[in-house]
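Of the protein chains in this complex, all but one are displayed in their positions.
Order of writing sets the chain letters: A, B and C. Residues in each chain are counted from 1.
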Amino acid sequence: MDLRRYTEPFFENLIKVCGYSSGFVVLLIVIFLFREGISFFNFSPVEKGYSLWVHSNNPVKKLEPAQIKDIFDQKITNWKSIGGKDEPIHLLSFDELSQAYSPTQLGPKFEHLPRCLDSFMDSLPGTIGFFPEAQTVGQLKTAREVEVDKIALSKFLTDTEWFPTSRPAARMGVMPLLLGTMLVSFFAILFALPLGLAASIYLAEIADERVRKILKPIIELLAGIPSVVYGFFGLVVIVPFVQDAFNLPVGETALSGSIVLAIMALPTIITVSEDALRTTPRSMKEASLALGASQWQTIRKVIVPYAASGITAAAILGIGRAIGETMAALMVTGNSAIMPHSLLQPVRTIPATIAAELGEAPYDGLHFKALFALGCVLFFITLIINLLVERVSAKR
Amino acid sequence: MTHLDTELKILKADLIEMWQLVVNQLEKGMKALTNFDRDLAEEVMENEKRVNSFELKVDKDCENIFALFQPVASDLRLVLVALKIGNNLERIGDIAASVADFVLEADTDFNKAILEHTKILEMYAVANEMIADALEAFDQEDTRLARTIFKRDKILDDIDNKALDRVLECIQNYPDQARNSLLVMSMMRKLERVGDQSKNLAEEIIFYFEAKVLKHKKKKKKEGDE
Amino acid sequence: MSNKIETIDAHLYYGDFHALKGITLGIKENAVTALIGPSGCGKTSYLRLFNRMNDLIPYTQISGQVLLDGQNIYQIKPAEIDSLRRNVGMVFQNPNPFPKSIFENVAYGLRVNGIKDKSLIEAQVEKTLQQAALWDEVKDKLNQSAFELSGGQQQRLCIARALAIEPTILLMDEPASALDPISTGKIEDLIFELKNQFTIVIVTHNMQQAGRVSDYTGFFYLGQLIEYGKTRKIFTNPTKQETENYITGRFG
Partner (left out) sequence: MIFPESNERRKKLGQAIMFGIARGISYGIVGLLLLILFFIAKQGMGVVNWQYLTSMPTDGMTKGGIYPAIVGTLYLVGGSMLFAFPVGVMAGIYVNEYAKEGALKRFVKTMTNNLAGVPSIIFGLFGMALFVNQMGFGASIIAGSLTLGLLALPIVIRTTEESLKSVDDTFRQASYALGASKLYTIRKVVLPIALPNILTGLILAVGRVSGETAPILFTVAAYFLPKLPSSIMDQCMALPYHLYVISTSGTQIEASRPMAYGTAFVLVAIVLIVNIIAALLRNYFGKKVKMN
């Protein structure tokens, strides 16, 4: 009895601490996600340990990641187009350097590399070179290091290219992934909402109790199947089907993703909107019938409008699920991080990108951080959606 | 206008109609006495049935309003007052009828001198006026007028107190009118009661409009309480 | 006055539950008939016979006759049920306007029954809102949501909604039980006004209300009609002891 004086407050405090656990976890998620995600914006997009060099007379002092990529892809071939002199750009590779200078000139451990670089730059002022920092730093006379812009948040959010591993400078724009996610999710809901609504109307208002008791658990079961199984099913059934139906080179497309995600969103939409439809007061239905309306007119004109906020919540919730869905999207959308133009083309969603690339990204590197930044974007989207759902369903 | 208002309006109208009938009865009785108009006296007797049925109607109205509408506050007081006023009016109606009955019992005309000497006509007039004023006070919501009724009852009492002596004097002076004199005496005893009934009416009217209970209070207080 | 509705030995079962045990009663035309009785006595079930609302509850069985203008409404074709319901307006316990504008609430019955003429609908909406003594309060905000009205206004809107399709009968299932006394008074006055044009049947467990608004009263108890008669009679001198006990509150 006496012992309880000490144990009770202890357990009550423990319960209290656990009560805040969900809030605590959300906080932790935010902290860790954003700590990693934000540090991304302090990183240079140039590969770690490397620098870009140009002739010290070259007026171009700063380059953007996009420009660097274009230069090395030889889309930009003249300094003039990026604010320099009218001079062709010469890309100096390590191979070229080792052909122009003998191994003795370079030194056995490349200790004379700076001198060679300087003399090469003198002979060809339009040169741009990409070399490890360790062997060049502080010893160059003619060549000068180019400053490279860090990837700004606005750039990150609006850039339309996602080449996280391209050298010498990575391009990391969320746009293609974001649009891919939106495209797949939007069409998933476009497919799922009418079907789900029809099914929820059937279950809530039309089906008799016996039929409902059979159908409802089956539909709820649909929600329990792991997403990887849906992904697998999509891979072996829907992907070939889409490929054949539209005569495509590959079946892994946004459309396949939308179809699989639609199937996955159905149980959520059906369950939530059925609950919403069921909240319609019986007397309101009867009032409509008493005015001579048919059952269908009552459903269309009274019950559905009454449940509108619940149905909206169902749709938003469905979109949220689709946006956050990882495995199924990863397995059937084709994973091509380009700006989507059509439904019949491979796309890549944000969660799929994280899942596919995190394993390959070097720990704590630029790419690694970029994926956390992507995670932040995804977290924000789902947070907004969750708050929206709460807002919508609290109304009325 | 609510349903209850309609019902109350009907009740009030019934009551006023009954009241006017009773005033009318008294006036006709007085006329019958003065003119020794037996037909008129008969008419008063006949009309007494109407007064009685009016009382039943008012009672029924009140019962329905109580049962169906559960009146409160001034509505409640009106129904309560209507019940009692109906009752009082019925008694006044009875008095009017019995006065008429006494007129019919006389075999000869009433000698004018007797009527003068006993002051029965004065008494009759005051009583009539009290009932009529009470009606006006009720209809016009005039509680000041209602309060004047208490004073006037004293006039009736004074006349009534001297009635016995005066009737005796009449019998001595006009032995042939001895029977009529005694009838006049009986009438005066009845008319004195009209004063009491009028006081009750005044009390009910004041209760209705002011929600003040004046029953069983000292006379001074009733009159001064304005 | 003639009978607008008549039931002859009407029985109603919900599954095994015998809810109405042979009710024979005539409802007078253009008068207010109140049905009173304790909860579960069958008064609401009886009311719902008249527009076949009980059909909506599963496992319901009905026997006996329910005559509306002399026609047995349980022998009409299923297709005629909608038009039966058009002829019988209904107002419910809780104000239940549709999630639409004030105007659309009243216009609803017209629209679902195929009236498309805009000016006709507008005229009818105004007329019925006038009838329901609501027009002056809402004429400037017809397009606002009906939910923005007060409870009492909502209930009058529901009455207007029922009146819009011009029924001859108005069924009211405890129309004021969810309202404050002022709103209740307004609804009762409205019933008083409307009884010249409609045959009104009102279910209420508020006996005083039955007394105030009705011309005839039927007392139900345990699925049976114990007593029926003029309201004045029932409330001043009921014939049956059960009625006396109920209306005096000495019940059970």
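Criterion: a contact is a pair of C-beta atoms (placed from the backbone, for glycine too) under 8 Å apart; a residue touches a chain by one contact, two chains touch by 3 or more.
A quick note: this is a predicted structure, and the numbers were derived from the prediction, not measured.
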Chains in view that touch the one left out, judged over the entire complex: A, C
Identified contact with the non-displayed chain, of A:190, A:225 or A:245: A:225
Omitted-chain contact residue, chosen from A:201, A:284, A:347 or A:366: A:201
Subunit C residues touching the omitted chain (full complex): 79, 82-83, 86, 110, 112-115, 124, 165-166
For subunit A, residues in touch with the removed chain: 4, 8, 11-12, 14-16, 18-23, 25-26, 28-29, 32-33, 35-36, 195, 198-199, 201-203, 206-207, 215, 217-233, 235-237, 263, 266, 268, 270-272, 294-297, 300, 317, 320, 323-327, 330-331, 351, 354-355, 358-359, 363, 371-372, 375, 378-379, 382-383, 385-387, 389-390
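By our rule, only the chains that are shown with their structure count from here on.
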Centre-to-centre distance between subunit C and subunit A (centres being mean Cα positions), rounded to whole Å: 59
Whole-Å separation of chain centres (CA-atom averages), subunit B against subunit C: 50
Where subunit A and subunit B are represented by their mean Cα positions, the distance between them in whole Å: 101
Of subunit C, residues touching subunit A in the complex: 51, 53, 56, 58, 82-83, 85-86, 88-90, 92-94, 96, 98-100, 108-109, 112-113, 158, 161-162, 165, 171
Subunit B residues touching subunit C - in the complex, by the definition given at the top: 2-4, 63-64, 67-70
Residues on subunit C engaged by subunit B in the complex (per definition of touch): 185, 188-189, 192, 208, 211-213, 231-232, 235-236
